[in-house]
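Heads up, one of the protein chains got dropped from this complex, but the rest are sitting where they should.
Lettered A, B and C in written order, each chain numbered from 1.
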Amino acid sequence: MDADAMLADRGGFPALLGLELLERTDELVTARLPVRDDLLQPFGLVHGGVLATIAETLASVGTMVAVVPQGDGAMGLANQTSFLRPISSGTIHARAIRRHRGRTTWIWDVEMSDDEGRICALTRMTIAVRPQPQ
Amino acid sequence: MDADAMLADRGGFPALLGLELLERTDELVTARLPVRDDLLQPFGLVHGGVLATIAETLASVGTMVAVVPQGDGAMGLANQTSFLRPISSGTIHARAIRRHRGRTTWIWDVEMSDDEGRICALTRMTIAVRPQPQ
Amino acid sequence: MDADAMLADRGGFPALLGLELLERTDELVTARLPVRDDLLQPFGLVHGGVLATIAETLASVGTMVAVVPQGDGAMGLANQTSFLRPISSGTIHARAIRRHRGRTTWIWDVEMSDDEGRICALTRMTIAVRPQPQ
Partner (left out) sequence: MDADAMLADRGGFPALLGLELLERTDELVTARLPVRDDLLQPFGLVHGGVLATIAETLASVGTMVAVVPQGDGAMGLANQTSFLRPISSGTIHARAIRRHRGRTTWIWDVEMSDDEGRICALTRMTIAVRPQPQ
């Protein structure tokens, strides 16, 4: 897949969720995701895995914006998500900010909020930059 | 929803993934998930969010086995997933072991492996036990 | 110990390190620590435990500022420290910012930098607020 196709981010797991990417630079990535029944856990709240997935996607895309054109790939090394407040409806609003750009490791902080602007989850995401697998 | 229905774990996000739960006790939960194209990220590897979701589901189900019958609910507080080795095909095999059972907090370690038994991801999952939301 | 004495933060482990607290409010705490030989690990770098200790101290003090006067205590639940760049001399400058103030859980982000202002470590610290042990 070439860099453009990869960055277009069509298909795959983010598409299964219905994640809509908005801004995407190598310092800031934003996105939104409307809550649906099949994103919930048994108590009717958005599954924590959905929030972890959003965070990982944004951090990966933001890193790829910079490294894919130069022939590298971006892969998650660690995803640390804290859940602060449940969401059960409306839209999840996500915002990833780069905190560190190292030679082989980038770190992003991702904040996910509900329609009232209340923070629901915080992720610290560590991304490895490696030569792109062929 | 009553305890049985909740523990049956039909529908919701784990079903969207196709996660198949096997053993489920309050000390050990196992599951498997066949890899499909719509669980991948752009480089053709299983998306880290899939692995975070598996871990969170197993830890939650294991906690619910004990606390739902007594009227409590289980909710993720923190999901710390480390990615050790990519998976791109075959089946993901997951195994959650309880490490701590506190009054309000449980901790689980979840190990996810590929068909060759190589560990691909490790999650430390913190679950809050709270009175069940009505 | 009364609230004033507790907040004065004399003695104990932070004093063994030589940590000097500067600003201390329930939203922002700053501190500095001059590097000494007995804070190093075998390769001559500041030991990661020193950085984890600084972060935990700042987050705890910031939470205590608000909760000790009302009879509660503050205790670490989880300390997640990422090490970005080694420090071996000079002064460590630390800055803790509150990210979440819940009823029983607070979350702080702590940034530690060297004399050139380069970030050396980032901590996400989860603090539990509980009735103060007698």
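The definition used in the following text is that contacts are C-beta pairs under 8 Å (C-beta built on N, C-alpha and C of every residue); 3 or more make two chains touch, one makes a residue touch a chain.
This one's a predicted model, so the numbers in the text were calculated from it and none came from an experiment.
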- Note on the structure: The one residue from C:31, C:78 or C:107 touching the chain left out of view is C:78
- Task: Among C:30, C:53 or C:113, single out the residue that touches the unshown chain.
- Result: C:53
- Note on the structure: Contact residues on chain C toward the hidden chain run 1, 6, 9, 11-16, 37-45, 47-50, 52-54, 56-57, 60, 64, 73, 75-83, 86, 132-133
- Note on the structure: Touching the unshown chain, chain B contributes residues 80, 82, 84-85, 99-100, 102, 105, 107, 109, 119, 122, 124, 126
- Since one chain isn't shown, list which residues of chain A touch it in the complete complex. 77-78, 80, 105, 126
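Going forward, only the chains that are shown with their structure count from here on.
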- Note on the structure: Between chain A and chain C, the Cα-mean centres are separated in Å by 29
- Query: What whole-number Å value describes the gap between the mean CA coordinates of chain A and chain B?
  - Reply: 19
- chain B to chain C: how many Å between their CA centres? 32
- Message: Could you pull out the residues of chain C that touch at least 2 other chains?
- Response: 80, 105, 126
